[in-house]
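All protein chains of the complex are present and in place, except for one that has been dropped.
Chain lettering (A and B) follows the sequence in which the chains are written, and residue indices restart at 1 in each chain.
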Amino acid sequence: MVNLYRKGVLAVFIVKHSSKEYGTMHIPDGYISPATAGIMYGAAAPFWFIAAKKVRKSLSGRTIPVVALFASFSFVLMMFNIPMPGGTTGHAVGGTLLAIAAGPWAAVIGISVVLAIQALFFGDGGVMAFGANSFNMAIILPLVGYYVYRTVSGSSSPQSARRLFAAAAGSWIAIVTAALLTGIELGIQPLLFHSADGTPLYCPYGPGIAIPSMAVGHMFIAGPAEAIVTGLVLAYLFKTGFVPAADQEQSGGTGRLHLLWAGLGLVALLTPIGLLASGTAWGEWGVTELQELGLGFVPDGINRLAGWWPAPLPDYGFPRMGAVVGYILSTIAGVGAVAAMLWALGKTLLAKGRRSEA
Amino acid sequence: MLKAAEVKRKDVLSQNIFAVTKGLESAITTEHYSRYDGLLQRLDPRVKLATFAVLTAAVSFTESLAVLAVMLILVPLPGILSGIRPGFLLKRILLFIPVFTAVIAIPALFITKGDPLLSVGGHTIVTVQGAKTAAFLVLRVTDSLSLGALLVLTTPWTKLLATFRWFRIPSLFVSILSMTYRYIFVLLHTVNNMFLARKSRTPGTLTAKENRKWLGHTLAATMVKSLHISEQVYSAMLSRGYRDDRLTITRFKLHHRDLLWLLFASTVLTLSVWTG
Partner (left out) sequence: MSDRRIDSIFEAVDLSYDYPGGVPALSNVTFSIRPGETVALLGANGAGKSTLLKLLDGLIFPHNGTLNAFGLALSEESMNNPDRVLEFRSSVGLVFQDPDVQLFSPTVWEEVLFAPLQAGLERQEVINRGEQALELMGIEHLRNRAPYLLSSGEKKKVAISSVLSLRPDVLLLDEPSAGLDPFSQGKLIDFLVEWTGNDHCIVFSTQDLDMVEELATRVLILGQDHTLIADGPPDRFLSDPDFLLEANLVHAHSHRHKNLVHSHIHTHRHSHRHDS
C-alpha cells in the first residue's frame, strides 16, 4: 500500500508539471531509445505515404497552399492559451478540428509539418523522436478524431448540434488516445532499455507511472481544451455556412475505409490497457498490486503468461524475444476484449442516434 | 522558450499576446544569427546537417555519461565561435526544456531501485541507479537540444530547406514546410492585431467563459482567413506559371573547411562510440 501511495503522489507530481505546457505530448530527444524512435519512424512512414497520395489526389495542384495554410493555422492554434473552467489554462493541438475541416489526410501532413517546425525552431519535441511525435499527434490523433466524428455524427443533418457534440467527443477521445500512446512509448523505456546495473537509459518511469500521468493530464486539461476549441471554432464556421471536408465526403463511398480506421482507433485506444497489465506484470509490481490499482480485471492469460515470461536480459539492456512476444499477445488479448465492449457500446449509441433522427 | 515567464501572467489575453510576440521575436533572432559570417554559418549545409544528425544519434545511442558530459561542453563551443552570444545560447538551450526535464527527473532519484548512494538511518534515499538515470535524461535532452539549436541558428532557413531536398526528403513535404513557416508569420500578425484590437476595446476583464468564446471566434476567423489566403496563394502561384514544386535554384559546393569539419565531427563520434 505504501508503494501504491508513493506512486499516486508521483503521478500527480508528473501530471502537474507536464499538463501546463503544450509540449506535454511532445517527446524530447533523450526520453526514448533510438530503437523506439526508429520503430516509430517506421510506423509513421506508411501513413505519410498514403496521406501524400490521398492529398495530392483530392486537392491536386492546390495541395501545397491548402495544406500549408492549414498547418500555419494549426501552429498558431497550438500557441494559444485556452482559459479552462477552474482558472487554469490549457493548450490544444487542433488535430481533430483540422481533420474535420480539411480532411484527415491533409491533417496528417499539416500537423507533421507543424511538429517539424516546432522541433527545429523551438525544441518542442526531438528530432529523433519526430517519428514518435508524428505518429501520436499527427497520425493517430487526427485519424481517431475524424472517425469518431464521422461515427457519432451518423446521419445527422450537417451543421447540427449533434455534429458539434461529435466533434467535441472526437477531440477528447483523440487527444486522450494520443496521450495514452505517448505514455506507452515512454513507459516501455525502463523495461526495455537499461544498462547492466539496471539504470534506465531513457525515460526512467515505467508504464505504471508514465501511462496514468500522461492520461490524467490529458483527460482533465488538454482533452477538454481540445474539445472546447474544436466545438467553438466549428460552431462559428457552421454559422457562416462553411462545410467541413468531413461532411463533404459521401458516407457510402468511404464506408469500408471508415470501419478500418475505426478499428485502428480502437486498437490504439486499447493498447495501453493490455500494456498496463503486461507492463506491471513484468515490472516492479505483481499482479496483486495491479488489482489494488483498481484494475480489477486481469485476464487469466496474463496471469499464466507472467509465469513463463523471462525477465528482460540485463546484460544487454534489451529484452529477450519472449517478453516482447508476451507483451504483444497480452495486448492483443486485452484489445480484443475491450474492443468488443466498445463496439457494443458504439452500436447502442448509433441506434439511439438514429432513433432521435427519426 | 517563452513558456516560463508567461505562466506568471494572470490575464489570458496578455498571455496570448506575449506568446505571439515572443514567437515572432525568436524567429527574427534566429534569422539574424543564421546570416552572421561565422564558423558554422560558412559550412556547407549538407555537411552540417549530416554531422548534426549523426551527432544527435550518437547522443541518443551512447550509454556513457562521460560522453554526454563532454558533449555538453563541446557542442556549444563552435556556436560561440560562430558569433552566437553565449548568454543567448544558454538561454535558448537551457531555459525551459532541460529545466523542465530536471524537474521531471527528480522523482527518479528516489524511486529507482538499486545500490544506495545516500542513506539516512539505514534507509536508502537516493540510489546510484536513480542518480544515473536522472543524469542520463537531463544530459541527453540538453545535448540534443544544443545540437538542434546550433543547426537552426547557423543555417538560413532557405538553405536548410534546400538541404532537405538534397537529402531526398519528398518535395511535397519540403514545399509545405517552407510555405507553412512563411504563413505562420502572416497569421501571427493577424492574430496579434486581433488581440490588440480586443484589448483596446475591453476596459474591464472578461470571465473565462467570455474569453473562451472570444478565443474560439478569433481562431475561427483566423481559420477562415487562412483558407482565403490559401486560395489567393494558389492563384498567385498559377499566375506565375506554377507547374512543379521540385524546381529549385540552389547548388552546393564543398570547401576545405567542410572537410575539416567532417574530420572534427567524426573524431567526436568515434570517441563517443569507443568510450560508450
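In this text, contacts are C-beta pairs under 8 Å (C-beta built on N, C-alpha and C of every residue); 3 or more make two chains touch, one makes a residue touch a chain.
Predicted model, so just to flag it, every value in this text is computed and none were measured.
Across the entire complex, contacts from the unshown chain go to B.
Within the set B:F52, B:W157, B:W214 or B:W261, the residue that contacts the chain not displayed is B:W157.
When the missing chain is restored to the complex, the residue among B:L172, B:I229 or B:V268 that touches it is B:I229.
Annotation for subunit B: contacts to the undisplayed chain at residues 27-28, 31, 35, 156-158, 161, 178-179, 181-183, 185-186, 229, 232-233, 235-244, 247-249.
We adopt the following convention: only the chains that are shown with their structure count from here on.
A separation of 23 Å divides the Cα centre of subunit A from that of subunit B. Remark: subunit B residues 1, 3, 6-7, 12, 15-16, 19-20, 23, 26-27, 30, 53, 56-57, 59-61, 63, 93, 97, 100-101, 103-105, 107-108, 111-115, 128-130, 132-134, 136-141, 143-145, 148-149, 151-152, 160, 170, 172-173, 175-184, 186-188, 191, 208-209, 211-213, 215-217, 219-224, 226-227, 229-231, 233-234, 237-238, 242, 245 touch subunit A in the complex.
Only residues 6, 10, 13-14, 17-18, 20-21, 23, 28-31, 33-34, 37, 48, 52, 56, 61-73, 75-77, 79-85, 87, 89, 101, 109-110, 112-114, 116-117, 119-124, 126-128, 190, 195, 197-205, 228-229, 231-233, 235-237, 240, 242, 284, 317 of subunit A touch subunit B when the two sit together in their complex.
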